[in-house]
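Here's the structure we're looking at; comments come further down.
Here the complex is missing one protein chain, while the rest keep their positions.
By written order: A and B. Residues from 1 in each chain.
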Amino acid sequence: MMSMHYLAVAAILMIGMSALVSRRNLIKIIMSLHVMGSAVNLFLVSLGYREGSIAPIFTNAPSLQMVMPAPQALTLTSIVINIAVVALMLSFAILIYQHYGSLDPRRRRLSG
Amino acid sequence: MEGAVRSAVLAIFMAFMVLAVLSMRPFGAPRDSRMDDYFITDSQYETGSNNVVTSVVFDYRALDTLGETTVLFTAVCGIYVVFLGRKRR
Partner (left out) sequence: MRRGKDEGLSEIVRTLACIVSVPIAVFGFYIALHGHLTPGGGFAGGAVVATITSLLMVSFGQGIIRRLHITRFSLLRTIKNIGITIFGLLMVIASFSATFLHRHLTDTGWFFKVEIPFGANPGELGTGGIIPLINLAVGFEVVVGLSLAVVMLYVISAEGSDVSARKAVEEGFE
């Protein structure tokens, strides 16, 4: 049983992984990590979906059949932690560029 | 050499992805959702909030949200430490 949503999650993860192992720029590596985090968010939201349901908000709700709220709450946590991690990694990238003069992680000085 | 290793890693990862997609449960039909049904039916009485997701984030799992804001605070403190420790010119 193939589903489009799980296939989309796998495709986004593959895009992020290929960019992670093939790029030579630290900024692009950080961007690919963020893309993989977005794939995880999509996976969490699509896990909680129930057929023919609405978002779990009772304000002017047309029906009372709702999707699962707990995965969406964990997705909110995941988004905030993604933002914090990306901000910290960007500051480290700026520090590395100012110290070594390059953003290429395969340079001899950066790789040790 | 390096390109071959990279291609092999990507192929193994893609095989794992395809296996995981093939072995997932069907989309839109969760097996066990008793906890979420409890949230949906009882959150309006217990927390007085119309938005069930907000009632989960800020009431049932509020300690988790406190840790989450602490993570954001720690990240900003880390950026501040990077700012202090950089090389002066």
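Going forward, contacts are C-beta pairs under 8 Å (C-beta built on N, C-alpha and C of every residue); 3 or more make two chains touch, one makes a residue touch a chain.
In this text, all values refer to a predicted model and were calculated from it rather than measured experimentally.
Engineer: Have a look at A:Ala10, A:Ile29, A:Leu47 or A:Leu76 and name the one touching the chain we're not showing.
Structural biologist: Answer from the full complex: A:Leu76 touches the omitted chain.
Engineer: Contacts of chain B with the missing chain: which residues?
Structural biologist: Interface residues of chain B facing the absent chain: 41, 44-51, 53-55, 57-60, 62-63, 65-66, 69-70, 72-73, 75-76, 79-80, 82-84, 86, 89.
Engineer: Could you pull out which residues of chain A are in touch with the chain that's been left out?
Structural biologist: Residues in contact with the chain left out: 55, 57-62, 64, 76, 79-80, 83, 87, 90-91, 94-95, 98.
We take it that only the chains that are shown with their structure count from here on.
Engineer: What whole-Å value do you get for the distance between chain A and chain B if each is reduced to the mean of its CA atoms?
Structural biologist: 9
Engineer: Report the residues of chain A in contact with chain B in the complex, numbered from low to high.
Structural biologist: Per the stated touch rule, the residues are 1-7, 9-10, 13-14, 17-18, 21-22, 46-51, 56-59, 66, 68-70, 72-73, 76-77, 80-81, 83-85, 87-88, 91-92, 94-95, 98-99.
Engineer: Quick one: in the complex, what on chain B touches chain A?
Structural biologist: On the chain B side, the touching residues are 6, 9-10, 13-14, 17-18, 20-22, 24, 26-30, 33, 35-36, 39-40, 43-44, 50-53, 55-57, 61, 64-65, 68, 71-72, 74-76, 78-79, 82-83, 85-87.
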